[in-house]
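Missing here is one protein chain; the remaining ones are kept as they sit in the complex.
After this line comes chain A, so read on.
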């Protein structure tokens, strides 16, 4: 329990503790705030701790939500977590003009809709053209650059996402690239004839 700012020196509170001339003297004579009560899971799940000194009252304990996942608990290494998952089909996602790469597991999704929704969530600042429904690539609207999802297939060709049946896509996709729509001119959706040959 932390007492107020004018507490007795530490060694009197903790007999047998190491003597030290350190004291906790807070500037401005501010009251030491009470420590936050035991954290509910929702507090720990989001590591951006609400600073308890922002409220006058002591920190509010929130009731733990149903099954919030706490970061890093239980302590299972990511290596192990990854190994325990099904192998999955992880492909890199590059975004034109952005320095960061992400990875998605294509096996988590069952349709192009789901994949595009996930990509939009992942790159929340972009607008991703849904080429499955729209027959042509839209020009940028509102001045916002739009991105067209493309992928590199097993043969090394770059294709528009949505060309082939979903399962075939998962099989043949090696990596994804969200291309600026202004650059995606040459990638009009192809007919499925040449790429539609059966791939094992």
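Just so it is clear, a residue touches a chain if its C-beta (ideal position, glycine included) is under 8 Å from a C-beta of that chain, and two chains touch if they have at least 3 such contacts; residues count from 1.
The rule is simple: contacts and distances are computed from a predicted model.
Looking at the choices "V-type proton ATPase subunit", "CIB1 protein", "Protein TRANSPORT INHIBITOR RESPONSE 1-like" or "Protein YIPF", the name in the UniProt record of the chain not drawn here is "Protein TRANSPORT INHIBITOR RESPONSE 1-like". Not every partner is drawn; the one left out touches chain A at residues 1-2, 7, 10-11, 13-14, 16-18, 20, 22-24, 26-27, 30, 32-33, 35-36, 38-39, 41, 44, 47-49, 51-53, 67, 69-80, 83-84, 87, 90.
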